[in-house]
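Let me begin by handing over the structure; questions about it come next.
Removed from the display is one protein chain of the complex; every other protein chain stays in position.
Showing subunit A:
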Amino acid sequence: MTVLPTPDASGRRVIIDPITRIEGHLRIEINVDDRNVIRNAVSVGTMWRGLENILKDRDPRDAWAFAQRVCGVCTGIHALASLRSVEDALAIKIPENANLIRNIMTLTLYAQDHLVHFYHLHALDWVDVVSALRADPAATSTLAQSISSWPKSSPGYFKDIQARIAKFVGSGQLGPFRNGYWGHPGYKLPAEANLMAVAHYLEALEFQREMVKIHTVFGGKNPHPHWVVGGVPSAINVHNTGAVGAINMERLNLVVEIARRTQEFITQVYVPDLLTIASFYKDWVQWGGGLSSMNLMSYGEFPGRANDTSNDNMGMPRGAIIGGDLSRIHEVDLKDPSHIQEFVDHSWYKYPDEGKGLHPFDGITECDFRLGPAGKIDKDFLTQVDETAKYSYVKAPRFKGEAMEVGPLARLVIGYAAGRADIRQLVDGALKKLDVPLSALFSTLGRTAARGLEAQWAADRLVTTVNDLIANIRNGDINTCATEKWEPSSWPATAKGAGYCEAPRGALGHWVVIKDGRIANYQCVVPTTWNASPRDAKGKIGTYEAALMGTPMADPSRPLEVLRTIHSFDPCLACATHLYGPDGEPIVDVKVV
């Protein structure tokens, strides 16, 4: 087990605001020593999120619709966590078909989110687009054919792609390629690998358009599919009579086809690209590990049978690892008040008794914006935070008092430690190809690799889950929703429930307290709250903060290394927006003070 170094804020301060290519708004402040190694890191969520207060006094059956608006991107998974919290509170049992369809929706989200994250939010940290313009298309073709049987790999194809990018950049449009640190010495890929990755960047843009059709089949519409407490809102009608929009064999066959193509794209494009890129960046197994070699947590996801949350029934197991001891998986109980608590000693919120954590059932979301003595504001603009005081709108959640890393790496390591054969095979295969030990996982590169491997796992399971659904329907079960407890008159006067989810980005919990048919309290602890957490009452640093410690930077004014590590977590603070003034503030501001 590694021990985290103590933050040292004596060196030069570098402020990066905002971190680009993430959903939402995140600010990172670091101190570097005289050799430009990061010795202190501070993660600052700069926008307030008050979903909890909006939901008070509403009908719990409507909570999912508000919950899916809290985040612009992860809509479905918030809806699902909300439904599960209400179903848990009211002891509602959902039908098997509803469980299978919810799993299909979530598996599709995993595959799509991981794909989009890798190519469109993270790849440009490793792939130099400008260098791709200098690549030899014939050599690129040779490279592509050596790593995959994907058919789009001819010299002519890569030449066309190169011309398209050159034209795009030449026309003055930079779009997603602006704010890149092109030419930074940290870019190590040969020009041909850069061109191959850029080609697949474009193919992934095209392909992800197909994947969302699955959500439309089961959720009725996209981008905000319908959900319902007690099951899923889709009717099944395999004989092609009855309600318009019902799920029939034609639509199920469409889902089978998209699932198959998703599996193909991830197997033949995403994973080979990932392993090829990783092979040029093996030095990144040294950095960015942070808490991953110590504290990891997962709530478990993909129940095989409906209404059974026992760990054996979970496709991805539940559990926590503390202190790097992979031989012991701690049970995680969302309803045990000693397990999960949120602290606000360093967050811009107010508790009656600060220093004490609150379990989400008793959670309070009351804003309290105050800066410490070293904090500075210049006209409404936050110049610098003071991490010895309150400094973030993100609360500090802790599991048994420990900061935790959540996300694909946490899930795979917990699955690996639990001895799951499917996960072991996937992870061991990749480690062998890259010729690195298991400990390599605990790094920025390991985190990025884990996401790709999990996309593979999700695509494989998507195919089998769709088949399970079809088999269940063929057996005569067309039930999709339990309605016995729909009417509030059937509910107890008070009830409490916790909704677990593993979102693509990590552990997501919604907690609801229902009184007299209305929501009395509602709290969400989202994956990015765990990972972007500030310090806590005991001064323990958060997950991003820990991951940045010790990383050497080539040039602090072009903080590519910080982006690599922060992006490896796939941050999502999309519940936030950021307002720019009419004169146009700089889109990214890196200040070295």
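We take it that a contact is a pair of C-beta atoms (placed from the backbone, for glycine too) under 8 Å apart; a residue touches a chain by one contact, two chains touch by 3 or more; residues count from 1.
Here, contacts and distances are computed from a predicted model.
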| item | value |
| --- | --- |
| "Biotin-dependent carboxyltransferase family protein", "Hydrocarbon reductase", "Zinc-finger" or "Hydrogenase expression/formation protein" - which is the UniProt name of the missing chain | "Hydrogenase expression/formation protein" |
| From A:Gln162, A:Asn194 or A:Gln208, residue that would touch the chain that is not displayed | A:Gln208 |
| Per the touch definition above, residue among A:Ser43, A:Thr75, A:Ser298 or A:Gln456 touching the missing chain | A:Thr75 |
| Absent-chain contact - pick from A:Arg12, A:Lys188, A:His224 or A:Lys282 | A:His224 |
| Sites on subunit A contacted by the missing partner chain, in the whole complex | 20, 23, 48-51, 53-54, 66, 69-70, 72-73, 75, 116, 120, 164-165, 168, 172-176, 202, 205-206, 208-209, 212, 222-224, 574, 577-585, 587 |
